[in-house]
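Here it is, the structure in full.
Note that one protein chain of the assembly has been removed; the remaining protein chains are unaltered in position.
Let's look at subunit A:
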Amino acid sequence: KLSIKELEKKYGTNIITGLSSTQAAELLAHNGPNALTPPKETPEIIKFLKQMVGGFSLLLWIGAVLCCIAYGIQYSMNTSASLDNVYLGCVLALVVILTGIFAYYQEAKSTNIMATFNKMIPQQALVIRDSEKKKIPAEQLVVGDIVEIRGGDRIPADVRLLSVQGCKVDNSSLTGESEPQPRSSEFTHDSPLETKNIGFYSTTCLEGTATGMVINTGDRTIIGQIASLASGVGNEKTPIAIEIQHFVHIVAGVAVSIGILFFIIAVSLKYEVLDSIIFLIGIIVANVPEGLLATVTVTLSLTAKRMAKKNCLVKNLEAVETLGSTSIICSDKTGTLTQNRMTVAHLWFDNQIFIADTSEDHSIFDQSSGTWASLSKIITLCNRAEFRPGQESVPIMKRVVVGDASETALLKFSEVILGDVMEIRKRNHKVAEIPFNSTNKFQLSIHKTDDPNDKRFLMVMKGAPERILEKCSTIMVNGQEQPLDKNTAEAFHTAYMELGGLGERVLGFCHLYLPADKFPETYTFDVDTMNFPTSNLCFVGLLSMIDPPRSTVPDAVTKCRSAGIKVIMVTGDHPITAKAIAKSVGIISANSETVEDIAKRLHIAVEQVNKDAKAAVVTGMELKDMSPEQLDELLTNYSEIVFARTSPQQKLIIVEGCQRQNAVVAVTGDGVNDSPALKKADIGIAMGIAGSDAAKNAADMILLDDNFASIVTGVEEGRLIFDNLKKTIAYTLTKNIAELCPFLIYIIAGLPLPIGTITILFIDLGTDIVPSIALAYEKAESDIMNRKPRHKKKDRLVNHQLAIYSYLHIGLMQAVGAFVVYFTVYAQEGFKPSFLINIRVEWENSNVNDLEDSYGQQWTEYQRKYLEWTGYTAFFVGIMVQQIADLIIRKTRRNSIFQQGLFRSPLPIGRDLALSLDAFRLIVLPSASRPQYWFVAVPFAILIWVYDEVRKLFIRLYPGSWWDKNMYY
């Protein structure tokens, strides 16, 4: 807004000489470097400590502390108290620390993948300082610096442009509009975003050159403000995090309440407080699935790895599952649904529309017409785009082009159809040119022709069709010029409307052979004074371009629909284009209509249409006037919605609107402007190719191929992981009862302790880890993409059916089976079951060294202890054998295991069994490895299998029945 003089004064600089180095250094020190402050990182130590106290860790810490207290009490009573409790305490602490380190490591690993993404090539800026042009890193720019910008550069800071030569910028990272925007030094608008004399940090200068003065750096730039807006949006907890928390609450609740209940029972049974504390520890340890959270982490990271192979890079492990519970996807159009590559789609000449499909056989339209010869010449010549040199071996469609999207499309189109464009241009030497600008709305160039006999100059022009038509007085039909009459004009309009209605960008082409007498070969053309005619030209044809949808997208959208996921398109593009693309990819399905469509079909006013339309196209302007309630209504009433011409802020509003419907929202985005929405969304998906760093930073997931279809594969994986986690948890929870019951029986019936805390830890952290991870590889039972996304609040990961079935059905069977093994061992060694009841006090008394068994033999304390350890091993074996059955039944929740195939998962049972055996061999007591103990629990294992098969059979036979409701988890 200010004049140059005022600017100089305000920023204490000089346009010609720039800042002095000292001035710059001072300002740099004062304002800080010209870089966006990265989002605040949680310090590593905090992250680490969080892992240490999260989940069950707190409970285990309590256990460890109780151990130490117990030892303290023992020590105060008897200085030679055994250190067992201290060892246990240390083991518990170690377990917490190790699982904490593990989880931390896993998280750090996935963050590292990200770190590589964040590495940016240091940007250089050409700056005038001390009257010299210098190249300095963009970070060192300060306010008041004079910078020069050339085509292809990224603008290094917010810059007030001082002098401009044909400069165009791509503001898409800021506003989402992919149209190149011309810049000038004149002030045109009050809003800094709209005015043309400001270039924004991180946007790209496409062509031309400009000189400007830095007016904002770093976080004070517009982009910086948006980025800080993004970090202001709180991170929502991921659904799986909520589920796991819910699960931790359930288990911890069970553990603590049983613990306290039995503490009270123990105290009232006249046990010593010390013993009661030890019981409490045992109960806590038995109840807490120590290894589970680590297993979940591994499972998630395995899936994340699998997804990375399918081009979904997951930043935050928990996002893996979030994607699975997604119920609404708000997708960008450009680049995600489409190829982000303008392509010539249709041609209109000789009163006919031709389809130009450059990707396939390109000779489908008739090229014999004389009109085509002229049109192709215009297309070829009236184009400033060029291939980057050295790409001869690259297929034409993939070559890199210097120039804007439309020109690129035209260049590639002509290269494909006509062959070497550069050669044609060389033969038709260009003598003058007016580049496209928004006031003219046309582009013009004058060439010598390649016909040596024709000394006339050829003027070619392209531009907005209506503008081009205005300048024409004739039209070429079948290679013959004809006067432009009403009929032909009508035909032109019909074609124009038709192509425009397809959402395509239409260009008109015309030419004129300049008469040789007026414009001899030596004539000098002056583009400023326009010493040549620009009217009464000959109209040749229309050409329309579109950014075509990716071929995989329609399929993916259909899949989403059958999976109950609503796909909403949010784009900055024109509604017509948006709608056309939405229709072609199926976001608006073929047979549904918008209110406007219905109105048009029935020839009634829009207001009269009943609300039976499924689809809606809403523009940003309409959205602006909507109250949140209206938006909610819109989102619930229409199943197919397209938002067009939306601003970044509105994207955020849309996301919030969806979240109010209790939906899990996935949002895709690439620009900086998308980052608040990405952050707000339950899962933000950034584009790996087109995405800006800010977007990648804010997102939870990155699509490496920018392809919408990859999201759908991600959804599938996410759903599978949810199912499989359910299985893993069910598997892990089951044995908790078998671990818990011994303590309860021990307290109530006074048996020698059937299983020790260390042995429990050995199961939880040793033998059970691999099988539970193996469940993560389980294939889906049915087509998981044919059911509705899970309801955030109703379909819990751990529902009461799962808990009850695991705890009270299978878990109890396991406990009973393990007890049989335990009793067998004791009975065979001389202590019959009836004899064991209430033996506890004597059994554990270290002064009783002549305890009699059922056969009259006498045992020393150590001999009993040894037998007790053998008992632990027996109980352990009992649990192990039945856990194998448990693993088998957990492979499916509904299907029979025979339908699923016993060995279909990559970690088959056999290997699992071998592993358990190995683990068993490692256990402290080799003496108990009498092979027959392995078979004692086998009938119970078989029972578990049969019982679960029956359960599944009834579920399949009577869906919706009482059985189904109570037994399906």
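General remarks:
Just so we're on the same page, a contact is a pair of C-beta atoms (placed from the backbone, for glycine too) under 8 Å apart; a residue touches a chain by one contact, two chains touch by 3 or more; residues count from 1.
The rule is short, and it goes like this: contacts and distances are computed from a predicted model.
Going by its UniProt record, the hidden chain of the complex is named "Sodium/potassium-transporting ATPase subunit beta" among "Glutathione S-transferase", "Golgin A7 family member B", "Golgi pH regulator B isoform X2" or "Sodium/potassium-transporting ATPase subunit beta".
Contact with the omitted chain, checked across A:781, A:795, A:829 or A:844, is made by A:829.
If you put the hidden chain back, the residue from A:534, A:863 or A:895 that touches it is A:863. Within the set A:12, A:253, A:628 or A:939, the residue that contacts the chain not displayed is A:939. Touch with the hidden chain on the side of subunit A covers residues 808-809, 812-813, 816, 819-820, 823-824, 827-830, 832-833, 847-850, 852-863, 866-867, 870, 927, 936, 939-940, 943, 962, 966.
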